[in-house]
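What follows is a short report on a single structure.
Every protein chain of the complex appears in place save one, which is left out.
This part shows chain A:
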Amino acid sequence: MSRIQQTFARLDGQGRKALIPFITAGDPDAALTLPLMHALVEAGADVIELGVPFSDPMADGPTIQRASERALAKGMTLRKVLQLVGEFRKTDATTPVVLMGYANPIEAMGLEKFAQAASTVGVDGVLVVDYPPEEAAKFGAAMQACGMDPIFLIAPTSTVERIAQVAKIASGYVYYVSLAGVTGSGALNVDAVAERLPAIRAQTGLPVGVGFGIRDAATAARIAAFADAVVVGSRIIEEIEKSTVETACANVRTLVAEIRRGVDEVKK
């Protein structure tokens, strides 16, 4: 059983929902990424999504764009992200780590080479934003051959046929993008998200995570009422932006612990 499956099975047994925070590796600099990852776990993260910065993050809003730019300016690369995960694994053998990024840095390294390197350092899943199922056959096979989960997005505009296509090649969990927009957008309609979940569950037995636009404990609680996992990204990046290097970990810990309380208001 993979670390991601174990995590969802454990939570299921406890009647709890998963909290999946996102940070960009190397933001604001590489030295802070490990302490931030541990702070996320201490505050109640069940899975960590670690962003791999890219020069052209087409699907991201301004907040995560800025995080990518800060990380790249400090020299973060895919190779260094993998080293960071290896370091994290030395002291945390249980929290799944999912890399989230764009296709080009991975293709520049080579799919097979990346898959082997990532699985060796202890990466559990990979979400490539610009690999839709149509273009992801080789990627999915390379991930699963190395024991990692290819994670895919489902959008409000995805048809039943497309959800079925994702269900065929995805493992770990699927990520439902809760609004038509970029990361960090406003206007999240929780009821509209809730209405879409049955269509997804009809196609896949995988846990369904919901993200995009979740900014506080109250919204997290409402999403956790029907989703299996709540993903929070831009709000955490904003907290890092507002903080100094000295205060970032403490501030992120406080924020994520608060959202955790929201998620835990829901019992299955």
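Of note:
Simple rule for what comes next: contacts are C-beta pairs under 8 Å (C-beta built on N, C-alpha and C of every residue); 3 or more make two chains touch, one makes a residue touch a chain; residues count from 1.
The definition used in the following text is that contacts and distances are computed from a predicted model.
Of the candidates "Tryptophan synthase beta chain", "non-specific serine/threonine protein kinase", "Menaquinol:cytochrome c reductase iron-sulfur subunit" or "Peptide/nickel transport system ATP-binding protein", the chain left out of this view carries the UniProt protein name "Tryptophan synthase beta chain". Among A:59, A:164 or A:257, only A:59 touches the chain that is left out of the view. The chain not shown here is touched by just one of A:24, A:158 or A:234, and that residue is A:158. Residues of chain A that touch the chain left out of the display are 54-62, 65, 69, 72, 77-79, 102-109, 129-132, 134-135, 152-159, 162, 166, 177, 180-182, 185.
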